[in-house]
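One protein chain omitted, others in place.
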Amino acid sequence: MKCIASLLLLLACAIPVVAQSQPASAPAQVRPRIVSASPLLTDLLFQMGLGDQVVGVTKFCLLPDGVHRDVLSSREKVDTERIVGIRPDIVLIQQNPEDFKPLQRLLPGLKVEFFRIETLADIDQAIARIASLAGDPQAGERAVRKFHADLDAVRQRVKGLPTKRILFATGVDPMMIAGTGTFHDGMIALAGGVNAAAGNYDGWKKISAEVLLSLQPDVVVCQVFPGQESQTAEFFGKLVSLPAVRNHKVFLVDDPRWTISSMYSAKLTADLAEMAHGDRRGNDLPAPTGGLSVYWIVGTIGAVAALLLLGGLLLALAGRRRKPAAPKEVAQ
Amino acid sequence: MTAIPDSKAPTATHVLEARELAFEYRPGRPVLRGVSFAAAAGRLMCVLGPNGSGKTTLLRCLLGQLKPAAGQLLLDGRDVGRYSPRGLARLLGYVPQFPQSAFAFTVQELVLMGRFAHTGVMGLATEQDLAITRLAMQMTGCQEFADRTMEELSGGEAQCVMIARALAQQPALMLLDEPTSHLDMKNQLMIYKMMTRLAHDWQMAVLCVSHDINVAAQHADELMLMRNGQVLAHGKPQDVIRKDTLEELYGVQIELIDSGREVPLVVAR
Partner (left out) sequence: MSQDECKPPDLNVTAASTGDAAAAAPRTATSSSWPGTGGTLTTRTLLTYLFVLAGATLAVLLLCSLFGQVSIWTEGVWELRLKRLANAALVGAALSSAGMALQGMLRNPLAEPYILGVSSGAGIGVMLSFVVAGMLHVGNFLSWLSMPVLAMAGALATSAAVYAIAQRRGRLDPYVLLLSGVIVNAFNGAIMLTLYLILPEKQIANFATWAMGYISESTGPGLFIFALLAVLTGWGGLLMRGASFNMLGLGDDVAASGGVHVHYLRAETFVLVSLMTAAAVALSGPIGFVGLIVPHICRSIVGPDHRRLALVCGFAGAMLVMIGDTICNTITPWIGVGILPVGILMALSGGPFFIYLLRKRRARVEA
């Protein structure tokens, strides 16, 4: 009885201790500690120069060389306990906020901020918001200025140049392309091009080689999956009627940042502009091996098919007309 | 005289001969001990015994599914284990207890399948195959429902089909596993009469594992009684049907009733 009472007393003492350990409003010199649950947001944080405030990242975040941070979550699972252990002030997320409710219950003062970033314009707003959350609005303004400057540089570069049909794709067999309303749609427009996929395709869509041919892009930038470089190159090499292939304007890229929208996208947009309008040559594609002309192949197939069908018909008719043989004399 | 044209005439004196056959599923638990018998052409032999007497095991040894632990099993003078499945099929036709057909083949097609061991790889039938099939169907009375599937047949009819199929193999020995256990009296009689005809008229060796001692005794040329994996008695029904033998066989009180035939009726009390 006594032990239980003393245990309860101990617990009662612990509560105020726990309550006190949560920070009240941070003093001006102590910046909020930030956990990022998305590679895109991690990128933004570091690009804005707020890397020091980042205390936790995801497994897939790309960090600058030599920089390490605790990995606190993967795509599906948020390691709630570890995050609680680190005690951040802010968590920036792009996932479903419902997933973070348990975390908020454990750390009542925690701010969970949800970002939706789908276009270049969204990045502006994101930068401003992150900066204010981090307690460093100037960093935000600097970043936005730089971002706009980079983008303006690109605009200047392509001013007056004829627009090209540009297509951004990933993977091969089947290939996915960026249609309207995607991030890359915006990048293409900035780079002085028109999205070749604009007609029928909204968002990311899988397409077949034929569709690719029907889109007739002048420039193709394709992000290849590791290990599929040669397969992708061969795939494009066969599509000789594609303007991009004819003009050596198929670029196979493997930088994962092509599909992580961040401030770095400004640089990539500049690259895109160079690829489209500059002298840069695309990857060398293997020439399609000469083979039989397709007309020979089709002709052969057709002839064989006709012969087979005829043969089968004859066989079938022969069977129908065959009369029963007259019974022969039994040999004794 | 051979049964079906061009079938291979058995060369040994006995079509089937078992010498001191022994088998055990697990070491130390013999299921067959020292079984010796012979089945000759032109005779119907019925094997009887209580459940667990080793009849099924004997059958499986005969079919080549089990390798005997000791002793010899000779089919036409050669050890059963030395035959390939096709070679065995040309000598031995098997009729199971419960006819089944997983696919919807017609009776004609099913009986024709009995020619598999004689045809080429693709199993395409020659005119002779078709003739033999027709004969087998006539013998068993199947030609009336030649184009129905097994599902549409009664139990007796289905069993006739299986017998016809085995016949089409042109075997020297027919092996039937309790073929009438699920049939009514009329069909049971029909099947036994058919087996008798096969043995006497077509000079086949017919071995039938039976469950009904009376029907078997009335029709068989030889009876073999098995108990505990051993042959208890073997011979003509008149000699084998004895009160003491049967009481030892089944472990019940037996009464033999004279019904005016050669072999008395057996009734359990």
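Order of writing sets the labels: A and B. Residues in every chain begin at 1.
Convention: contacts are C-beta pairs under 8 Å (C-beta built on N, C-alpha and C of every residue); 3 or more make two chains touch, one makes a residue touch a chain.
All values derive from a computational prediction rather than experimental measurement.
Looking at the complete complex, one finds that the omitted chain is in touch with A, B.
Among B:Ser36, B:Thr119 or B:Thr245, the one in contact with the hidden chain is B:Thr119. The residue touching the chain not shown here, chosen from B:Leu73, B:Ala172, B:Met194 or B:Ala216, is B:Met194. Screening B:Ala89, B:Leu153, B:Met226 or B:Ile241 for touch with the missing chain picks out B:Ala89. Touch with the hidden chain on the side of chain A covers residues 60, 74-75, 170-174, 176, 200-202, 205-211, 213-214, 225-231, 234-235, 238-241, 256, 259, 288, 291, 294, 297-298, 301-302, 304-313, 315-316, 318-319, 322-328, 330-332. Summarising the interface, chain B meets the missing chain with residues 1-5, 63-65, 84-86, 88-90, 92-94, 96, 100-106, 108-110, 112-114, 116-117, 119, 121-128, 130-131, 134-135, 138-141, 143, 146-147, 151, 162, 165-166, 169, 175, 190, 194, 197, 201-202.
The rule we apply is simple: only the chains that are shown with their structure count from here on.
Distance between chain A and chain B, defined via averaged C-alpha coordinates, is recorded as 72 Å.
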